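Heads up, one of the protein chains got dropped from this complex, but the rest are sitting where they should.
Take a look at chain A:
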């Protein structure tokens, strides 16, 4: 435990990379994000937790504008999120996203999945793209699966490919929306290990997860959401041992007793 916190603190956290200010979002009459303010430093790992329906996924998806917002501002590396179009596409390339349901391109091989963004967005030449893709696949431990189709892989393998696909764009920040929730229990750790390693290497990460072990060992900060608001923000040790709000206490008692 102490060893892990030494390594995670060894990464220098300098400057603000992602900033949400006064963000509001409605789905019809439902006010899913209410005056959300959140600042994420370069190299920081932020874990977002909260009950179902509290707006965690929505928060995550507004950061690369898969969801638009009604009010407020979101900046990445100092630049406000552009409107739909070329500018936005460029920004999205700098923000990696990993989904609960993997969403690997079903008609492409694992290797092609990891090469597509490099070829079509970064305009990397084919040879370099393939080398990088293979290196990343090796890094997440699925190098031998490169020529298979996603449906031929286990969930854990697919999710690691999805992480490699996002990393291939050299993102400034990675968003994870419940990356292990769709996995069989025995596959959760293989994905969390890859994420731990990324965190240690200094990747800026926003992780929505119910894996409290991951939050304790890899997060610099835990953000607790309920009903579209951020109710608490604290380092993991402090949040887990001494939650301040009743909602957080209630939530923790439910999930920790599982």
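Operating definition for what follows: a residue touches a chain if its C-beta (ideal position, glycine included) is under 8 Å from a C-beta of that chain, and two chains touch if they have at least 3 such contacts; residues count from 1.
Everything below uses one rule, namely that contacts and distances are computed from a predicted model.
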Name of the absent chain as recorded in UniProt (options "Sulfite reductase [ferredoxin]", "Amino acid ABC transporter permease", "Oligopeptide transport ATP-binding protein OppF" or "Acyl carrier protein"): "Amino acid ABC transporter permease"
Hidden-chain contact residue, picked from the options A:39, A:75, A:103 or A:238: A:103
Positions on chain A where the hidden chain makes contact: 64, 66, 84, 86, 89-97, 99, 101, 103-107, 116-117, 120-121, 149, 151-152, 162, 165-166, 169
